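The complex is shown incomplete by one protein chain, all other protein chains being positioned as in the whole.
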Amino acid sequence: MAMKPHRKKKLISIIIGVTGVSIVVALVLFASEQSVNLFQTPTQIANGEVKVDQVIRIGGLVKESSVQHIERKDSQLETRFVVTDKKNDIQVTYNKVLPDLFREGQGVVALGKINAQGVFVASEVLAKHDEEYKAPEVLDALEQAGHPVKREK
Amino acid sequence: MWNWFFQLASPKWFYTIARKVTPWLSVLMYSLMLAGLVLGLIFSPADYQQGNTVRIMYIHIPAAYMSMMIYVIMAVAGAIGLVWRMKMAHIVSVSCASIGAMFTALALLTGAIWGKPTWGTYWVWDARLTSELILLFLYLGFMALHSAYDDKKAADKASAVLALVGVVNIPIIHFSVEWWNTLHQGATLSKLEKPSMDTSMLWPLLIMIVAFKLYFVVTLFHKIRGEILLREKQASWVKKLVADSKQ
Amino acid sequence: MKNFNRIVTRELSVVFRSQSEFVYPLAFFIMVTSMFPLAVTPEPAQLAFIAPGVIWVAALLSLLLSLNAFYQSDFQDGSLEQMLLAGVSGSLIILAKAFANWIVTGLPLVLIAPIIGVLLNLELQANMIAMLALLIGTPSLCLIGAIGINLTVGLRNGGVLLTLLVLPLFIPILIFGASAVEAASIGKNYSGQLAILAAILILSLMLAPFAAAAAMKISID
Partner (left out) sequence: MGYFDSFNDFIHMGGHGFYVWLCYAIVFIGMVSQFVLAKLSAKKNIKLLSQYYRRAAARKKSQANNDS
């Protein structure tokens, strides 16, 4: 059956559009299945996925009662704490000022390298509690503007 | 329905309605703004972790929310202007830009100031911060493009195209920066229960969000009226209006 | 399709006659990337760390640089207007011109990138991924750039404005492109980033020609 040229053109553009969108959806789904987080968990480090002296980000929770403030021999203050993902731990040292929201039991992301002793030497520590950032969407915003839940110990 | 739509498209009709409505909206805005400020600054408690810096939220969240909403309005109005060649839609779109850019800048500044006491740094290349910064660039690009054209009609169309391209890009930007640098993973681990919000903090925030929206509408109406007058200077009703206002 | 081929061959023949359009962006790319070892540090490990970002930023800027030369003359001598009057669809013109632009500017960047990668001490694996990411990413840059240049081509100081309009739109490609190379250089999975780059390419293929054609018509009027 012969088709009128403008119908054919319309049909072709619809087909192209539908295939295009489905390929895009498929690619995005594929991508979201790959683990592309730019930070490693302590478990990944324990499994030896990270080389010594390679600059990485680690993410996890600050382990309860693991934070120590120590004065080093060169009289610099150093903070030591353990980052955990509840399966594995990693020791972290940091010698700069910690943010206010850095607390035991809270989420933390640190940038740095693992040294030969297996200790993570951080050059930047960002501590954030769960509602740290305010989404523009109202509902998120409401959740986020500081929720006075009971202070955890 | 369509009748109403075309009436809305008439600058004269819009001008008269905006002039009638604005005073009422302004009164509502002022009272809500005042109520929100009093509740937020004086009567709401400090947060258990952030202390009094939580009060920054009552202006920061509404500003950030408006910055996104205004961009969408700007792009939708631009699209309507392109498709139906409606004068009024372009006027709305163009009048949105500077208000949206201001809210974006305010959201960035207040966020940065909030970040200093809470994280110990003014700026982090975090997903939300970065996408908000790019949103500011998009607004500035829109305004720069619009002012670069001498011909108003071409300027309207060109900047509408840009706004639409930007609106397609915004989810992609948001997605990409989240992927590139976000700290949410650490946070989800600690999210044992869903955070709830105390009503003493919820109220000032809600009131401020509504007040900011009203502020946007009132300011937009003022801007639109100014813009309509300039663009419709050959229309007889504008001539009459100007002549009347002199007496 | 016939029209597409005709425009592409026309573009290419023009470019190969005046080779500067072809050489300048490439020279720019090489020079900018070779500034970094001098400006930041010649230390190999540090260089490898910044290499993905450096390569991508330089590629972005040199493509941006090529846009003006590629579209301006056609607007000025009225050949675009003629093509439109002859009934060639605007989005087809854009598609063909963006393709020619990519052949002339994007492809040489893709081919020279491994050499730059070696100079910046990228490992072989990361280097190949950089090339692959550029291969998928640069066509989107040409397509998105076409929107920007068509919006600004008739304006007095369009060059600066073009940068302001286009760079924010380039950012997702920059982020995923650089992050694919970075992931490859530390031995992690990079297929996710490449998939997103491909998705962006398909989206820009479907949408950018229409936006750029609309912009072209505005600029011509």
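Miscellaneous remarks
Note that the chains take the letters A, B and C in the order they are written out, and that residue 1 is the start of every chain.
In this text, a contact is a pair of C-beta atoms (placed from the backbone, for glycine too) under 8 Å apart; a residue touches a chain by one contact, two chains touch by 3 or more.
Computed from a prediction, not measured in an experiment: that's the story for all the values here.
All shown chains touched by the missing chain in the whole complex, by label: B. Among B:32, B:99 or B:177, only B:99 touches the chain left out of the display. Among B:34, B:83 or B:113, the one in contact with the hidden chain is B:113.
In the full complex, subunit B touches the omitted chain through residues 41-46, 51-53, 55-56, 59-60, 63, 98-99, 102, 105-106, 109-110, 113-114, 116-117, 215, 218-220, 222-223, 225-227, 229-230, 233, 238-239, 241-243, 245-246.
Keep this in mind: only the chains that are shown with their structure count from here on.
Two chain pairs, A-B and A-C, are compared here, and A-B has more C-beta pairs in contact (counted per touch definition above). Taking the mean of the C-alpha atoms as each chain's centre, subunit A and subunit C sit 31 Å apart.
In this assembly, the C-alpha centroid of subunit A lies 30 Å from the C-alpha centroid of subunit B. Within subunit C, the positions touching two or more other chains are listed as 179, 196, 203.
Within subunit B, residues 179-180 each touch two or more of the remaining chains. Remark: subunit B residues 82, 134, 137-138, 140-141, 144-145, 148-149, 154, 157-158, 161-162, 164-166, 168-169, 172-173, 175-177, 179-180 touch subunit C in the complex.
Against subunit A, in their complex, subunit C makes its touches with residues 49, 179, 183, 186-187, 189, 191-193, 195-196, 198-199, 202-203, 205-206. Across the complex, subunit C is touched by residues 16-17, 20-21, 23-24, 27-28, 30-36, 38, 50-51, 54-56 of subunit A.
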